[in-house]
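For this view, one protein chain was removed and the others were kept in their places.
Up next, subunit A:
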Amino acid sequence: MLNIMSLKKKKAEGGGEGGPKKPKTTAAQIRLQKDLGELDKLPSTMTMSFPDPNDVFNFQLTIRPDEGFYKGGIFRFTFKVNTNYPHEPPKVLCTQKIYHPNIDLEGNVCLNILREDWKPVLNISAVMVGLQYLFLEPNADDPLNKEAAEVLRSNRRLFEQNVTRTMRGGSVEGVSYADVTR
């Protein structure tokens, strides 16, 4: 068993140097470095970019779906990770105004693992895969854009047309969307 008093005595008898050290890396940083370092085999549909390579807490993700309704679009997201990662999930926003049942016009994303189902064992890669999945299988049951979800549920043909039109910057029901083909 540990004896604090004897530890102190040993010190008094000499031994032990080591001056002040530099500020330490936070646990969140270490974990994030590990998460990112493992992203060496990104699917061809995804690219990441770092406005400041020294700041790994803020980065962007681009998704180019190669099948499904959203094929041909280029969708951009910002990731903000805070120092409480992985206790808290990263904050993810879509930077474009897009027509999607699970993404609202402000860019908020309804993805369970970004909120209520986040767990510290999940990582950046899991979130990226989750986002890509939303483009392959938009989910009408958990809508954030209710109108889009309603169309998807009732008339898939029309939904497909709406998606194709809005991706090129067209509008649906008076709302104009961002051109995501460039």
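Everything below uses one rule, namely that contacts are C-beta pairs under 8 Å (C-beta built on N, C-alpha and C of every residue); 3 or more make two chains touch, one makes a residue touch a chain; residues count from 1.
In the analysis below, contacts and distances are computed from a predicted model.
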Protein that the absent chain corresponds to, by UniProt name, given "NEDD8-activating enzyme E1 catalytic subunit", "Protein farnesyltransferase subunit beta", "Immediate early response 3-interacting protein 1" or "ATP synthase subunit delta, mitochondrial": "NEDD8-activating enzyme E1 catalytic subunit"
Given A:N58, A:N84 or A:S154, the one touching the chain that is not displayed: A:N84
Contact with the hidden chain (one of A:Q29, A:T78 or A:Q96): A:Q29
Interface with the undisplayed chain - residues on subunit A: 1-8, 10-11, 15-31, 33-34, 36-40, 42, 47-50, 53-54, 56, 83-84, 86-88, 102, 104, 106, 108-112, 114-116, 118-121, 142-144, 146
